[in-house]
Each structure stands twice: as structure tokens, then as C-alpha cells.
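What follows is a single structure, and I will ask about it in a moment.
With one protein chain held back, the other chains of the complex are shown just where they sit.
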Amino acid sequence: MALDTKAIGLLILGLIIGAAIGYGATAFTGGGGATTPSGGTETAGPQEQQTVTYKIGFTLPLSGQLSSIGKLWEKVAYMAVDDLNKMMASYHLPYRFEAVVLDDGTTEEKALQNVQTFAQQGIKVVIGPAASSQVKAVKSFADSNHIVIISPSSTAPTLAIPNDYIFRNTGSDALQAKALAALVNHEGIKKVVVFYRDDEYGTAFADFFKKEFEALGGQAILLSYASNLADFASEVASLSSKVQSEGAEAVVLISFDTDGANILSHAKDDPVLSKVRWFSGEGIHGASELLQPSLAEWLDSINFLGTRPVFISNPLYEEFKKKFENLTGTDPPVFSEKLYDAVFLAGWAIVRAGTYDGEAIKNALPEVAKHYYGASGWCILDKNGDRAFQDYSIWTIKQVGGEYKYVDIGTYSGGTLTFTESP
Amino acid sequence: MVGVSEVLNTVQMGLAYMVIALPLTLSYRVTQVINFVHIIFITLGAYTVALLGLIGLTNVWIALGIAFLLGGALAVLDNVAVFEPLWRRGSDVLIIMVASLGLWIFYKYLIYAVLDKLFIILRTNTLSVLVRTEGFPSVTLGAVTIDGYLIDTVVTSVVVTLALYLILMKTRIGKAIRAIADNQTLAEISGIPRGRVLNFMWFLAGGTAAVGGVLWALFQTTVTPEIGDQIILQVFSIAVIGGLYSLTKTALGAFIVSGTENIVIAVLHDTFGLPLSFRPFLVFSVLLIVILVWPPLGAGGGLPYRFRIRPRARR
Amino acid sequence: MEFLINFIISWLPIFAIYGILSISLNLEIGYTGMANFGKVAFYAIGAYLSAALTMSVMLSLVGKSVPLYSIEAVQALSTPGTGAIYTHPAAYVGLFVLSLVLAFIVAGVVGYFITYPTLRVGPAFLGITVLAFGEMFRVFMRNYEPLGSTKGLFGLNNPFIWIGNPQLSQGLFALVSLALLLAIYIYAERFVNSPLGRTLRAIKDDEVAALCLGKHVPRVKATVFFIASGMAGVAGVLWTFYQGSVQPDTFVPILTFYVWAMVILGGMGNNLGALLGAAVFTLVDRVLTFAAGMMGPSLIIPPNYLRWMIVGIVIVLVLLFRPEGIRPAKPIKTPAWEAVKEVSEGG
Partner (left out) sequence: MAEPILEVKDVAKYFGGVRALDGVTLSVQKGGLIGLIGPNGSGKTTLFNVITGFYVPTRGEVWFEGERIDGLNPNEVYLKGIVRTFQIPRLFPSLTVLENVLLTPPNQIGEKPLYAVLRSRWEKQEKELAKKAVKLLRRFGLGRYIHANVSELSAAHIKLLETIRGLMTNAKLYLLDEPAAGVAYDMAKEMFSFVKRLRDEEGLTFFIIEHRLEVLMEFVDYVYVLHNGKLLAEGKPDEVVQNKAVIEAYLGG
């Protein structure tokens, strides 16, 4: 045998050291050993009652591709847990929650590793991950280990699966595609080119948009672009010739923020593209690049319109927004109200389940959601564990007090389009 | 359909590629190392112009100058701290190349970490910055608008290429660089101070690549920390087309690749409906074809001849 | 204790995957001197092959003909209790084993032909060729609809999930991964401690001289690439069954360099070193995950960036200050030594 015994010895040694380091780390995490590995802790609180502290895991994109949103989400997460605890205290309920936030770097591998880490710490409820591909990566582990996953932002239609441990406090893209199609149709446009990211989000969105738009009697031509590039100048050039040859009246842009801003800044200088109308989904909303005067001026001049999932004129949302602005000085980024409510849903589901057990929480969650109205509105879930009702606001970029800003000028709710301001 | 915009893009992209790829070929010829830190020079240059724009310094020429100095300094640092010690120990060029790989990964995430802090300090998204800088104004000729950035790119790349040519061909240090490239041992015997000459060469290479990074940022208009990574295989392709030897062929390669990325893909898209997202696929195919059909013989320590699959021994 | 067990069963498969990858890379770079900057391509081939094979056969077993990436497929496969992977345990385990074998062969054959450029160019160019190949594969997978394009494939789980108890099934999978790793380690050790291993080192030292001693250098290199790529394919299968899903963007080039860091740290030309390197990096990664949770938002550098900075700086520092790694290359052990002793003792 070529294998020497030293090899096995070292291997075992490695295992033990590794496990010991890991174990030490968790013991430390608990903060003075107050936490038992089962996740529920009993400590004597300031009240007479014994309070139980439950941990809620967060796997958020604090670094990597989505980190610009993830960093703000982290603040939302802590804020939400804080508010939840205040609410529990005001109801004199003996439950407290603690946020454990891990960074998943917007990668699948890390998301899974984070969920496993939570599982090892006995955490049964995890909020996140952000991207649908990450949710898929953690799905089989969550299902078999009974970990409840609540993603605030995964919208992939392929994850609409009943009876699993994956919940999504956001409408699937199919819903938004319908809203956007109605908007474009409302503007009297009959032929559009849909310019979309070639990833899962873009592909699914574009497909649904085409379906909905053609049901309304329009014509949609699909054109994808490579989302993993940093340079979109030549993509925009191809788009330009496509728009010209097809004689389309408008472009529907399905993008994220960085790529979308880049595409628009090229389109601004294109003789064809700068003359047609542009529409967009929520991915680009909030990107600071769009507010730069030269770009914003053009967007304003062509009457750029977009949809985004939001609850409209909700006092809770206004309160949340104000609080967040006070805390960070910026607008809440996309999906932050979903994240905020997801924390409350998780908390109440744990309370309702009465035990910190994955299966019980999973069963309690839809019931809690049925009666929950938060910053994002009614959080009722459909049979797939996804948000059943989603309203959209119509946004544009306008000059407000000498400065360009994102402005919501209308709503799409329950199948009807209403403008609060003229577009 | 191939229109004016494709042609203009090809020109601007090709020039930026050229300024990025020339120093890669130069440093390869002199040291025989394919330097992965080249990616960082690009990113560094791109972020120089982007961050300067962010704090209100919007003169592109200042940005180009600072980028040159930063890129050059980084290259010299790498050479002094890592490449030269490894070379002196007699390490294989492959090992030095792997060390440059390590440096690349380290710097890349260092940049991420720094931007992460800047994000908090500046309260803007530093991981994706729109370039705001000013050079020449845009010019409109009939129906065609020539972007100011394109004019900046043309001017800069012409100046940089000319300067490189003059330095390499007409100055003493340039001759010393070429002597080392042609024969290390002979150059050293003839009393060329290898260390000093190499540092100068690295400064030139790093600085030029960073200038290329600025030009690339002007082309892309949005800068992310992945900006260098996203084009490095294209730049390698260009260098390989140049056989990692000829600077003229490298310049030609830049336009072949940029033409492939703009015009060829547009034609294929229009005639065969090839998705635009196949663009990198196309470029890598060019790279593979070049390596397989016109391989740089002996390059990178390989066999100095073509191994014949079916020997032609005749009777 | 419970925590410890959970930690080990979630870490062991990852250790096995990276251990296999680093042993295979070590065969290439450490023993034969071939730079493979596209290891991830063969890993991806194994992962995709096993996912596609297992999912399509399992679906046809339950009489469904739907696209692999559809919701129906995921439901038919993985609904707890009634999904195909619960109701057809024998087929599921069988497909796991079959995937291992097929992935080895397919990834190996692809690897064999990828070495064609080495007929002409050196290790650096081979590296870049394979790097480009890996990216081409990823771009292709992003656009290839039948295998899910950017949606990826999901709905699998570990091969013993039908047992019911998650800890037990994951534990079994961890043991199987460890067994595979050990088998591959033993194979690699025997492979290099042989006359062939001697030839490999000769090629690494000086391939022209090896050629002049009658060694068919390109064929030997292609063979090593076949075996090493096959091993990477096996690691890919483990990944699919570990994560239960495959996505094209998992297979980015930097993953390859992660494995490079393991081999360099462990010691090029030493299989045990490669294993140690894999253990160190996978553990550091997990510990950083813990540490991040412990420190919360005040952490100075996000752990994800820190992890990669460590990877990069370890490569540089080890090459600078301890180029032989933790465990230097060992001399080749063949029975020649015994023979020499016999001759000496005999007179």
C-alpha cells in the first residue's frame, strides 16, 4: 500500500482541529455561552417574565455583485429585528429575536455554506438569499433539513413550487411583466423590442412580457444581451439596428442597475435609440447613475417609464421609509420593505408555531402571512409560498426642485392602471 | 446590420485594446512571464478616472497622468517585491506567472475591500461608477456624431504608441530593454544593469496598461471592480495573435478582436440569429484557432518545434 | 457534539471535492509540469453531466417528459416522500454511481483532446487555452436551453435522501465522499510512485530531454490530463449531489485558482500536501464564515473579500519564502531501492 499511515493520521488531526476551531467559533458566537446550540435561549430579561431569544439567520449579498443593495439591506435587517423586539416588548410577549447576518458574496456556494452554518447553530429560519440562483442552491439542503428560507427578492418563476421550505415575500416576475405590458399598451405603443439580460431573471421576464403584451394586441421582438460583460456599447449598437429595421416604437429594457445605466448612457447618444420611447422594470430603479444631469435630462425628455413592485400610499411604508432615511440618509433600495416584512413574518411565525422547529414554523408561516399587513402591504402567500398580491408603481425620472429624482407617478393595482400625475 | 456605430465602436475599442495589449507583449518579451497583474493595471486606471470624476476632478488628461504613475508604481513594486526575487532564485517562468496570479487575486479583492470602505465614506455606490470626465468635445459631422471620448482615445493612443516606439527604438534604455529581450545572458555580460532596466520597463508597461484602463473606462462609461477581469482573455487573445513577440502584430490583433466583437457578431446575429451573448465565445474561438493554427513555437517553455502526430517517415 | 457532527458532515464533502481537485491539479502541475488554468471546466462537465443524466433518467422512471429545468420536473423529483428520488432509491443511488463513472470518462476524454495544443506550445499557453475553454463552456451553458441555460438545474439531493433522516443521509454521503477521496489519493500515490511517475518528473524537469530519451511526451501528457480531468469530473458529480443543483455561474475561473492556492500551499509534487492544502483552505473559509457571524457588521473587511485576499497572498508568500510548500516533493518510491540494497548486500 502506497498510503502511509501518516496520511491518515494527519487527515484525522485536520478533522479534529477543524471541528474544534468551528466549535470554538460558535461558542463565541453565542456571546458568553448564553446560547444553547438549539438556538433558543432563556435569559432573565428586565421584565419579571423569562424571555426566550431566537436567532434569525440572514444571508445577504454584502459583497460581490449585489453588494450595493446588500449593504443597505443589512441595515434594514437590523432595524427590522429591533422593531420586532420593540413590538414584542409592547405586547408583553416573552420572545426576543437576534439577527445573525452572514455575507454570501452573491455566490451560490457561499449561500449554501451560510445556510449550513445556520443549521449547525440550530437556526431554523433564514432570510435571504437574494438571487434566485442562490435560492436554488440552498433549496435541497433547506428542504431536507427543515430550514425555512424566506427570500425577499427572488422572483424567478421556476421557484414557484408548493410544499417546500422556500417562501418568497415578493411577486414572481410573471406579475410584473403583466403590469409592464399594460403600461406600454396604455401608452399607445404597438411594437416594441424587448432588450433583456441573458440570465434567468431577464429571460423569464422577457418571455412573460411577450406573452402578456401580445395578449393585449401588441408585438414584442426579443433581443438578449450578455449580462456578464462590462461593455454594452456594441450591444446597444445591435439594438439600434434592430429597432430601426423592425420599425419598433419603443424599447423595453430588462436589466439590473449597472448594466442598465450603461446601456442607457450609450443609447442617449444613438441617433435611433435616443428618439424612441423607453420602458423598464424595477431592476434599474434607484441607480444613482441615472440621475446624472445629462442622462436624466434625456430620460425625462423621452418620458422614460418603469414599473416596480411596491405598496402604494401605505402609511406603514412611509414610516419605514422615513425611519430608514433618518438612519442612513438614503432612500430604501429595492425590496427593502419586503425584507423588513419578511423579518416580522418570521418572528410571528415562530411565535405562532410555539416551538423553534422548522416544520412547525413552515406550517405557521402562511397562516401568519394571511393576517399580516406591513410596509409592503398584505403579505398573503399563494400555494407556492410566494406573495400572492403585488401592486406596482409607475416610476419615472423628473426634475424636482432643480434636481433629478425618481418619482412615482402612478399605480398598477388589481389589473388597473391609474396615474396620479400625468406622465 | 453593420452601421456607423459598429465601425466607430470597433475603432474606439480597438485603440483601447491596443494600448492595453502592447505593454503585455512588451513585458512578456522581456521577462517571458505572462503577467496576470495586467488585469489590475486596467482596473486601477479605470478606477482612477472614475473616482476622480466622483470627487469632481473631471479633467481626463490629469486622470491619464495619475493613472500612468499609479500603474507604473504598482508594476515596479511587484517587480521589486516578487518577480525579481523569484527570478534571482532561478524560478521557472511558470512559477513567476503563478505568483502574478496570486498577486492579481490579492489586489483584486484589496480593491474590492477599499471600495467597500469608500462606499461608506462617500455614500455612493463605488462598486459601479459612471465615468464623468471631460476631454475634447463631441463633433457632429452630418448625421454622424463622433463622441468626445473617442477623440480623447484616438489622441491618447497615438501619443502613447508613438512614445513607446520612440523610447524603445531611439533611446539608450530602450535599446537596453530590447537587448535583454533578445538575450538575457548576453545582455548581462555586456554590462547592462538588468535590475534598473527591468524596473524602467515595468514602469512603462504598468503605466501604459493603466492608461489603457482609462481609455477602456471611457469606452465602457461604467466602471466596476471586474472591469479588468472581463477583458483579460480578449487581451490575451490579442497578445497571442501578436505571437507575444511582435508589437505591430499585437496592434493588428487588437483590431481583429475588436472587429470580431463588434462587426462579426453583428453580421452573425443578423444572418444566423446568433445570440449577442455569444460574443465572448467568439473571441475565445479566435484565441483557440490562433493557438492551434499559428502557435507561437516554443513560447512559454514549450517544445521548440511541432510534434508531428503522424510522422512522415517514407520508405 | 451535535454541532460537531453537523459541522463535519457539511464540511467533509467540500473537503473531498477540493481534495480531489487539488490532487488532480497536483498530478498536472506538481508532477508533470502542465499548467491547467481551466480545471473548473472539467469540474463543470462532471457536474452538468451527472445532473442531466440523473434528472432525465429519474424523470423517465416516473413517466414524466418535461424540460429538466421546469417546475414540474423539480416537483416530480424532489417533493419529500413522493418525489422520484424518494420512491426509487435503488435507481437514484445507481445513477449516482453511474454518474461518477461516466463523468470520469467524459471529462477525461475532453481533457485528453484539450492537450492537443501542447504538441506545440508550452505550459503557459496550455494554461491559457484551457482557461479560454472553461470560459467557453460556461458561456455555452449560460445559453443552452435544454440544460437550463442561466436558470440552472435543480431538484436533486444527496443520494441517500430517501433514508429520511437528514443527518444520517448527509453523513452517509460525507463518508462516501471521503471514501472516494481516499481511493483517489491512493490511486494518485501509486500512479506517481512508479516508472511512469519517474517519467512524469523527467518531463516536468526538461521535456525536450525526455523526448530525446524516447518518451512520447505529448501522449504521456495527454494521459495525465485524461486522468486528472476525469478526477475533476468526479469532483463535479459530488458537487451536484452535495448542492442538489448546478448553475453555470458557479464555474468561474477563480475557482481554478482557489485550487491552485491549495496545491501551492500544500506543496507541488506531493499528494498529501495537496490534501492538506485543501483541508486548510476549506477550513479557513468555514471559520471565516463563523467569525463573520460573530463580529457582525463591524467587521473591517467583508469575509468574502478577506478569503480571496488570503488565497492570493498565500500563493505569493509561499512561492517567495517556501516554494516547496508545507510538504516538499518526495522522492519516487519504487522497488528499485530494494533491488539496489540487494545488490549492495550481495557484494
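For clarity, chains are labelled A, B and C in written order, and residue numbers in each chain start from 1.
Here, contacts are C-beta pairs under 8 Å (C-beta built on N, C-alpha and C of every residue); 3 or more make two chains touch, one makes a residue touch a chain.
Keep in mind that this is a model prediction, so the values were computed, not measured.
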* Hidden partner chain, touching residue among C:39, C:138, C:151 or C:204 -> C:204
* Asked: Looking at C:227, C:278, C:306 or C:319, which makes contact with the chain not pictured?
  -> C:227
* For the chain that got dropped from the picture, name the residues of chain C it touches. => 187, 190-191, 194-199, 201-202, 204-206, 208-217, 223, 227, 269, 329, 331-332, 334-340, 342-344
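As a convention for this text, only the chains that are shown with their structure count from here on.
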* Can the chain contact pattern be summarised as a line, a ring, a star, a complete graph, or none of these (other)? -> complete
* To do: Would you mind checking which chain's C-alpha centre is most distant from the centre of chain B?
  => A
* To do: Tell me which of A-B and A-C has more C-beta pairs in contact.
  => A-C
* Structure fact -> chain A and chain B have mean C-alpha positions lying a whole-number Å distance apart equal to 37
* Contacts with two or more other chains, residues of chain A listed in rising order -> 63, 67, 198, 226, 228
* To do: Could you list which residues of chain C touch at least two other chains?
  => 139, 142-143, 302, 305
* **Parts of chain A lying in touch with chain B, wherever the complex brings them together** => 63, 67-68, 71, 198, 223-238, 240-241, 244-245, 257-258, 261-262, 265-266, 269-271, 287-289, 292, 295, 329-330
* To do: Can you check the complex and tell me which residues of chain A touch chain C?
  => 1-3, 6-7, 10-11, 14-15, 17-19, 21-23, 25-26, 28-29, 37, 62-64, 67, 74, 78, 100-105, 107-110, 112-114, 116-117, 119-122, 133, 136-137, 139-141, 143-146, 156-164, 198-200, 203-204, 226, 228
* Spell out the residues on chain B that touch chain A in their complex, using ranges where they run on. => 1, 3, 5-6, 9, 12-13, 112, 116, 119-120, 123-125, 127-128, 130, 132, 143, 145, 147, 219-222, 224, 226-227, 230-231, 261-262, 265-266, 269-270, 275-280
